[in-house]
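For this depiction, one protein chain was excluded, whereas all remaining protein chains were kept in their positions.
Chain IDs A, B and C follow the sequence of writing; residue 1 opens each chain.
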Amino acid sequence: MSDNVLFKVNNVSKFFPGTKALQGVSMDIKKGEIVGLVGENGAGKSTLLKILIGVQPPSNGSMEMRGRKYAPKKPREGNKMGVGMVFQEQSLVSNLTVGQNIFFGEEKKFLKGGFVNWRAMYQKASKVLGDVGITNIKPETKIKDLNFARRQMVEISKVLNAARASSEENSLILLDEPTSVLSDAEIQTLFTEIRKLKNEGHSIIFVSHRLDEIMEISDRVYVFKDGYRVGELERDDVTENKLYELMVGRSSTGEYFKIADQSDPQEDVVLEVDNIGLTGRFKDVSFKLHKGEILGFCGVVGSGKEDVCSILSGDIAPSRGRIKFEGKDVKFSEPHDALKKGILSVPKERREEGILGLLSILENITIANLDAAKSGLLISKKKQQEISQHWIDTLNVKCTDYNEEVSSLSGGNAQKIVFARMLASDSKVLILNHPTRGVDVGAKEEIYELIREMANRGLSVILLGDTLDESIGLSNRIIVMKDGVITQEIDASKNNKPEQLDIIKHMM
Amino acid sequence: MSNATDLSIAEEFAARVKRENQRNRVTQIAPIIVLLVIIGIFGILNKDFISGTNFITILAQLSVPLIVSLGVTFVVLMGSIDLSVDGVMGLTAAVVSLLVANTKTAMDLGLMGIVITVLIGAAAGFVTGFIQVKAKIPSFMVSFGMSSVAAGIALITYSGIPATIQDSMFRGIALNKFLGIPILTWIAFVVFIIAYILQEYTPFGRYVYAIGDDESIPRQAGINVDRVKILAFTWSGLCIGLGGIIGSARLGRGTVLVGKGNLFPVMTAIVVGGTALSGGKGGVMNTLLGALIVTVLQNGLVLMGVDPYFQAAIQGIIIIIAVSLSVTRGRGTIMK
Amino acid sequence: GQQETGPKTVLAGVSIRSLSNPYYLSVEEGAKMFADSVDEDTIDVQLLVSDGSDEKELNNIKAAIARGGKDTILYVDPNNAPNAAAIAEICEEAGVYWMTVWSTAEGLHPRDYPHYVFHMSPDDQKSGHDIAVAMFDSFKTPGKGKILAIQGMLANSAAINRFKGLQKALSEYPGVELIDDQAGDWNPAKALEITETWLSTYGDIDGIWVANDSMALAVVEALRAKGLNGKVAVAGVDGIADAITAIQNGDMVATVSVNPWLQGGFGLALPYAAYKGYIDTTKMTEEQMMFNTAGLLVSTENIDDYVAGYIEGRPTFDFEDYWSIIYKAME
Partner (left out) sequence: MIKAFQKEGAIRKNFMDYISLFAIIILVAVFTIINKNFLSLFNIKNLLTDMGPLLVMGCGVTMVLLIGSIDLSIGSIASCASVIFAITLPHWGAMAYLWALAFGVVAGLINGIVYTRVKIPSFIATLGAMSVWQSVAYVISHGAPVQINLKLWNFINWSKIKFGFFPLVLIVALSIVAICYILLNYSKLGKYIYAIGANERGARMAGVRINFTKMMVFTVCGIGSAGMGILLSAKLKSGIPTVGEPFTLMAVAAVALGGTALSGGKGGVLGTIIGVAVVTIINNGMQVVGVDTFWQQVVFGFIVILAVYLTVDRSSRHLSIK
């Protein structure tokens, strides 16, 4: 049996000032096995993987790789011993090319007479990309010219290549939420690759908040909660409900999207969009958003829904068309103008656009509505604290207190902070761009409940769902876009929920 | 929806991409355009500006700022800054004058003296980089301190009365020509080629760009970021040192004043060429153009006898115009 | 005056602009010559360098007074003339005897401040004028030719006055034409570049007037690169050693030696005398309080005498006889 074990984690703990991120975790990874890792935001998944690859050492405990002691001091050492990792946050150098990124840190292999032979490197890179089924990305392209999904594919092929190259023997590949920015088609490609690796005898640890993915791909699932390993399920035992119960500590209420609570929108039109367009991105987009309505936008990457979002949030100006807010024409030159009217968004890219990482939770939550924290002319720290505490409690944010820097929160908890900011802003129209990306199921449920509650209170929501399910479950109405134009408007009222296929056929 | 609309969005997209590419191309060549426009204007206003003699003069004047800014470029590419230019140039100018044949000391090390002094420059850069990395102090502050320390040491080495250089080989760097071009210009070209190779054909060059883009990524990838940083500062110090040496060869005296007032022209050359201070963008090619712009501008203003009161203002405005043409401002670009 | 209570350590602050011009080191040398000549007290010479900043000069002086207390005397070369007014206030308040060289604030007079002992100045305008004249006379056709000029730092008193001297000389010599002038900021490297550029366009100039010797030497180097040294006349001010050598070699034609040793030595001798109570500053005559010191024009004519007296040997002074310098200066 022990012959079959590739990697062992013995009683590993990790303590940060004020946080016990991991407590006495042990696991075995067998050769040629895909292990799923699930847990709430901040449960310690990323922390564990970072210890495995060597970004940080464990506070206690030990690890073994192929029966030998394994204690990498840096990721390079981990790589050499046959461990590779795709990080949760992007880790490609955006001003270098795809090829240079794939062999980043490995340039020595291409040295010829002291100089790097770029041509050889790009040829090799082409092959590496081809191996993973990527043929439409040129290795000479700079990363910054690729969209996020493509970057992710490059990243994955890079790690797969590194792991394969490291040794003839079986290696271990760590994937921290690799699918959160991928489209369904890309996810399927990825899964095919993962299975191929498995068949070659490599092992994979796979982290995701999408339980269906976990169930689809994993041979075994470890469940984490508050730094403890609270469960281990074999493939055949895994059900969504079991996972949920272990992760959250209570059983799912079943009614995931709270459809029962969905109310019908009111008559009043809050936002009226008349024939707006953005040159080269989309055109002829018109719709009305009613008070209390949740309006979903669906479409594949490049369909233009993101750009509609950017225009409504004031980030870019439309090249044509008009926007009316509460009956009056409005023009936004920056998101601040939109916020003044009462429109605010939860942006898609958390690290780049969402959090103010250097600042405390308190500042992050109150920044969009400082007037609410004023007492007289000045901003009152006390009020800021009250507001923050309220949202920390409401959204169940895992943190030491409101003075903690947001950059030290786990991915999902940081997302909750962005959400809290939006909720605290007293806006009338909320633009939710992938609001639950990287958020664990428990928190998702809370967020769904909040969205419902807000809609019922008369707020209007524009939703770009993280999944199609989410869009269907939450929206009153769905607009489908394809190649820059609206292809269909679909009713999604309480008793009239469309099937996924009904939407997909207008997307493709 | 009709096929026509689909097509037109696609067409629009293509047109847009084309326009953006055009604009990008313009920003990329903006420094060249600016340079040509400046040359054109000076050429029209003063017939002596475009002449063989002045061409040689500009090449000679270009050398020191070019060499120094080629060094500092690597530091800027990492998003750091090197303010030690004035001090370290002063130091090497003073030291080299005492090591080659001179009126103050009995030394006569010739070429060896130059090599030692170049190493002193590199050592100063090394120390700056080392302290920045190990003590985790912003390079702005370390190099600010280093400039002061180096200038102080320079004064101490010659105790205030500068040496006059008597080594004719050393003076030859400034006084002699090879193929009609001053030797110091050849040196600058060699440094340029080395810098270009460093940037384009070595892992070091890639790491410098990566650090400028986002330091945490190469760190995570297991690159020894600290070592790369120290190396970049060492290279910077080496070039600054060489600049000081050539400055003193030109002047024939080893005074700390050789370094004075070089920092801002050097930084201007780097930035006007299109290298971003935030790091990760630009490079030695840009710096070559930037150094040319700065040198030509300075040369032309003096040549035309522009009132010294106004020279600064004219330079300032041209710098702003030049950079405003060469800066890329994509959606969501952040200007610091 | 001060009561004598046995030997003390007296702090002699010498406030100057920079260490990068050797002229100032000769001033310090003169100050030390004076310090060595005093037996009653120990005199501790401290250089205060302003690096061209009026504010730093003021702060340095205050710090020096904090160090030496009432036992401080000061030699002040004001970074800019008006700064003397601010220094006057501070020294008066602190009860510290001081003096100024080169420039003093307009309307400021030693008579109005008991502790402001005196002001002496080589006449900058005269220096600028004299080297110009010496240069003009050295031309192939004396008094006829084209010249260029490199000024000091813009806005700096000495630079302004020396340039005024040049303009005066030009008005006396209508045959000489000033083609262009630029600011060299007292920086030799800058002077070098300016000259190089000039040489691309002005082929047939006869002379370059330069506001100080450090820059003049750089101008010589720029000429040397074109083989023009010795052919184009160069003149500067300060009389630093290398400039003297350049005159000997024929690379330069003139400089003005302002006798920095005398400045530094006597500059301190009088404030010290006042501090000791040997003189009563309120009873000094107008000439004793404010006078010009004669600069010594060094040119090819008198270079050998100068070398013998000032370079190979150092001048000697009798610092006890402080009045003599004044009357010598009046000559």
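The definition used in the following text is that a residue touches a chain if its C-beta (ideal position, glycine included) is under 8 Å from a C-beta of that chain, and two chains touch if they have at least 3 such contacts.
All of these numbers come straight from a predicted model, not from anything done at the bench.
Trainee: One chain isn't displayed here. Which of the visible ones does it touch?
Mentor: A, B, C
Trainee: So one chain is hidden, and I want to know which residue out of B:17, B:169 or B:320 touches that hidden chain in the complete assembly.
Mentor: B:320
Trainee: Among A:105, A:265, A:280 or A:354, which residue is in contact with the omitted chain in the full complex?
Mentor: A:354
Trainee: Which one, C:35, C:48 or C:73, makes contact with the chain that was left out?
Mentor: Answer from the full complex: C:48 touches the omitted chain.
Trainee: Could you tell me which of B:68, B:276 or B:289 touches the chain that is not displayed?
Mentor: For the chain that is not drawn, the touching residue is B:276.
Trainee: Which chain C residues would touch the chain omitted from the figure, given the whole complex?
Mentor: Touch set of chain C with respect to the missing chain: 19, 44, 46-49, 51-56, 58-60, 62-67, 69, 80-83, 85-86, 89, 94, 105-107, 153-157, 160.
Trainee: Could you please point out the chain A residues that touch the chain left off the display?
Mentor: Residues in contact with the chain left out: 313, 315, 334-336, 338-340, 344-345, 347, 352-360, 362-363, 366-368, 370-371, 377-381, 403, 405, 407-408, 421, 425.
Trainee: Applying the definition given at the start, please give the residues of chain B touching the unseen chain.
Mentor: These residues touch the chain not displayed: 78-81, 83, 87, 131-132, 135-142, 144-153, 155-156, 159-160, 215-216, 264, 267-268, 271-272, 276-279, 309-313, 315-317, 319-320, 323-324, 327, 329, 332-336.
FYI, only the chains that are shown with their structure count from here on.
Trainee: In graph terms, with chains as vertices and touches as edges, which category applies: line, ring, star, complete, or other?
Mentor: line
Trainee: Provide the C-alpha centroid distance between chain A and chain C, rounded to the nearest whole angstrom.
Mentor: Going by mean C-alpha positions, chain A sits 72 Å from chain C.
Trainee: How many angstrom lie between the centres of chain A and chain B, each centre taken as the mean Cα position?
Mentor: Taking the mean C-alpha position of each chain, the two centres sit 42 Å apart.
Trainee: Go ahead and note the Å separation of the Cα centroids belonging to chain B and chain C.
Mentor: Distance between chain centres: 36 Å.
Trainee: Which chain C residues sit where two or more other chains touch them?
Mentor: none
Trainee: If I count partner chains per residue in chain B, which residues reach a count of at least 2?
Mentor: In chain B, no residue touches at least two other chains, as defined above.
Trainee: Please name which positions on chain A make contact with chain B in the complex.
Mentor: 54-55, 74-77, 79, 87, 91-96, 100, 104-105, 107-108, 114-116, 118, 279-284, 315-316, 483-487
Trainee: Would you mind writing out the residues of chain B in touch with chain A in their complex?
Mentor: That would be residues 1, 5-6, 8-10, 12-17, 197, 201-203, 206, 209-210, 212-214, 216-218, 220-223, 280-281, 331-332 of chain B.
Trainee: Show me the residue ranges of chain C that touch chain B in the complex, using the header's touch definition.
Mentor: Interface residues on the chain C side: 19-20, 22, 24-25, 151, 154, 179-183, 185, 187-190, 192-194, 196-201, 214, 217-218, 221, 224-225, 241-242, 245.
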